[in-house]
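The structure is given below, and queries will be raised subsequently.
A single protein chain has been omitted; all remaining protein chains appear in their positions.
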Amino acid sequence: MSNSDLSSEYGHSLDKKSEGQEVPGAPTCRRRVKTSFLKGVSYISGDMEVFGKWMEKQFFLLQLLDWVLRGAAQAMFVNNPLSGLIIFGGLILQNYWWALNGFIGTLFANISALILQQNRGAIAAGLYGYNGILVGMLMAVFSTAGDWYWWLLLPNIFMSMMCPVVSSALASINSRWDLPVFTLPFNILVCVHMVATGHYNHYFPQVLIQPPSELPNISWADIDVAKLFRSVPVGIGQVYGCDNPWTGGMFIISLFISSPITCIHAVVGSAVGMVSGLALAAPFENIYNGIWGYNSALACVAVGGMFYALTWQVHLLAITCAFFSAYLGSAIANIMSRFGLPACTWPFCLSTLIFLLLTTGTKRIFKLPLAEVTYPEKNLAFYWKLKKQEKEQQKAIQEEIQRNEKELLRIELQRMEQDKNKDSQVEVKVPEEESQVCEDGGNGRNGLTEVILAK
Amino acid sequence: MSNSDLSSEYGHSLDKKSEGQEVPGAPTCRRRVKTSFLKGVSYISGDMEVFGKWMEKQFFLLQLLDWVLRGAAQAMFVNNPLSGLIIFGGLILQNYWWALNGFIGTLFANISALILQQNRGAIAAGLYGYNGILVGMLMAVFSTAGDWYWWLLLPNIFMSMMCPVVSSALASINSRWDLPVFTLPFNILVCVHMVATGHYNHYFPQVLIQPPSELPNISWADIDVAKLFRSVPVGIGQVYGCDNPWTGGMFIISLFISSPITCIHAVVGSAVGMVSGLALAAPFENIYNGIWGYNSALACVAVGGMFYALTWQVHLLAITCAFFSAYLGSAIANIMSRFGLPACTWPFCLSTLIFLLLTTGTKRIFKLPLAEVTYPEKNLAFYWKLKKQEKEQQKAIQEEIQRNEKELLRIELQRMEQDKNKDSQVEVKVPEEESQVCEDGGNGRNGLTEVILAK
Partner (left out) sequence: MSNSDLSSEYGHSLDKKSEGQEVPGAPTCRRRVKTSFLKGVSYISGDMEVFGKWMEKQFFLLQLLDWVLRGAAQAMFVNNPLSGLIIFGGLILQNYWWALNGFIGTLFANISALILQQNRGAIAAGLYGYNGILVGMLMAVFSTAGDWYWWLLLPNIFMSMMCPVVSSALASINSRWDLPVFTLPFNILVCVHMVATGHYNHYFPQVLIQPPSELPNISWADIDVAKLFRSVPVGIGQVYGCDNPWTGGMFIISLFISSPITCIHAVVGSAVGMVSGLALAAPFENIYNGIWGYNSALACVAVGGMFYALTWQVHLLAITCAFFSAYLGSAIANIMSRFGLPACTWPFCLSTLIFLLLTTGTKRIFKLPLAEVTYPEKNLAFYWKLKKQEKEQQKAIQEEIQRNEKELLRIELQRMEQDKNKDSQVEVKVPEEESQVCEDGGNGRNGLTEVILAK
């Protein structure tokens, strides 16, 4: 979801602009501080492109660590090692064993991608790690063998190493529609592991998940508003299977560092999911646990600025997608529970794919080419640049048309004058031929005009 | 499934023909009556194209009503507002509340399509309404909250407005194989709503559907032949979830108005479904209720003349598809019942997609390009025109070949004569050169012939 060639171009132009604003007027102390602050921010925000470039010349193990950190953050569409570091912090806060499994998952997913000689740029952007961290984390989360059951690392490593295989396969299909694979490889592989072993397994038992078989006991009097509000960060934490609100809070911070737009949409999405849960009469316990939030949060981020350029229309579309994602989430959770499976992030993947496949007649809903997707702020810059170019082109065409019309008028005038001459000198044949030549010339220009317009 | 540019062309040529037949001979009263009758029929049958054109200049709300009516009929592949009106009549006969939900579903599906700036021609053909009416109807049918439970309109409106989104997304995929989306959006959205809420829900409880868990009590002595025959119109009514045979009868009439071929195939398909039910030992109650009929009826209509040009081979294919659809229907119903879901029209969609993806070596099974699909009678006219053109082309090519062969013979003769001259005038060099030029000319023509044939 990153394109380093392009990002450099924009990154620099943005830098120049912010520096350029300082040129007129005397450089006061405050301004200098502001400049260096902005420069500092540009180093750690976005996709930390300068850092990424610097990393390319470093020791291999350090590079691998960078990829692992970026991979950890890419589960939330963030290509930023600092965000990844904070996310790992959040995971450790939640549970040491889970964090370890997540780390091993990311590591082996990257190793497998290297063995299979996948695209180095995609690996460096963390695009081969995020399924790994989710596979590792969630396999630990749903295991009932208890923490520090070391045998779990075996299927963890195998499934993590399968991530790039499944990613590459799905990309072969999705790329036909210029769509990303999202967390589909994670969904497939974790579901395969969980249902292959199941609750009744000697080596790798899973938590027992069963479909609802009676009316849940819901009374609005029992509602706990504080827990409802807390469900928003918990919902974001549930992307990684974490139910600790502080962990969710750290994730929000990690998103804000890289991209405020992403951060806002994640929070809005999680809130939309919570409201959907209330609207569909879900048991309060599920809503408090953030089960209704994570799919909506992811869907809202993906549609709201990540794969579409952010406009008001797109913002509304993102919120609609978050609602639909929550609805679909409830549906998929009920279906999967028949097989003893959790919903994973299937609802997010499917709803977002539907909204990305949507084609509309309006230009205000602009889907970025997959190769140009970086992060919402840069995507927006790309969209604006494109619009500006288009306007200029249209202006140039209009000017061309005007020029041609003037030329035609001039020729017409010339011809009329020559016609007059012709009328006065009936006996002379030569000028008529000239006039014909001139007419041809006029037609020739006319044809040229048409060709230009046809372009 | 309509193409207004083309339809006008055909519509007029058909009109001309029917008028043309009257010219020779004295215009008796009977003939005049027949002519005006045919003209009148042409106004209300088919896709009522003249009416559609007239509508384009009317007040917006009237247009919207036209689209809603066409949308109601498009669930049976009929692009005709009069059929839509009769269908709404049938729905009202069945149940006021269901009809209201269906109307609201169609309305909001169209509004959503307008907001999302979908193709205006497709909206005008009712292609954005038919999923809406089915979503609205079936959500009401499967709700156990009772009639006039007004809260149901909320998910109804949301899901109806999601129809164009899902339609557009699926069309992005299906268009790669030149396939329509059928009622897949309806299937997806109704299943999402039903399984998201389920039987045990406080706000939107669904009917309890459970898989069969014991041998049904079937004895051929108990069979009721009258009910069996009645199951044919009931099966057609079940397309909209209606089990009233009179409603089904009205649907049959509405089909006949627009396209007799469609009507016949719907009846045949429903009967085939009923027979399949008997062959697979289904409980008689299900067969009487038309559960076995609606998928087969739709599949038979779709294959028999709608997306293939109707020939005897295609007619047999349509009946095979109806059988397979009934078989698949039983399979899908059993699978879906595990999740408390009805089969909806998944069996029709899947079986018809399979039969439309079929590629055969025979020219008698001709799949129409999706953009040319209108209604079976016009499709047939398109197919015949294409065949005629092809024949004429082949004839032209054959004639060209013959002409070229004659030309070659002539050149050969010339050359032989010149060779004779050459032999008699050995010392003269000039004629030989001329002969070479002539030879080149011959080759040139030969090459030209090959180019023409290669076309």
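By written order: A and B. Residues from 1 in each chain.
In this text, contacts are C-beta pairs under 8 Å (C-beta built on N, C-alpha and C of every residue); 3 or more make two chains touch, one makes a residue touch a chain.
Please read all numbers here as calculations on a predicted model, not as lab measurements.
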item: Touch with the omitted chain, as defined above, among A:F59, A:W150, A:Y200 or A:W220; value: A:Y200
item: Residue touching the undisplayed chain, where the options are B:F37, B:W177 or B:W384; value: B:W177
item: Residue touching the undisplayed chain, where the options are A:N119, A:T362 or A:Q402; value: A:N119
item: Contacting the left-out chain in the complete assembly, out of A:A169, A:A371 or A:I401; value: A:A169
item: Contact footprint on chain A, counting only the chain that is left out; value: 116-119, 158, 162, 165-166, 168-173, 176, 191-193, 195-198, 200-204, 338-339
item: For chain B, the residues touching the chain missing from this view; value: 176-177, 212-216, 218, 279-281, 320, 323-324, 327-331, 334-335, 338, 353-362
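We adopt the following convention: only the chains that are shown with their structure count from here on.
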item: Separation of chain A from chain B, taking each centre as the mean of its C-alpha atoms, in whole Å; value: 38
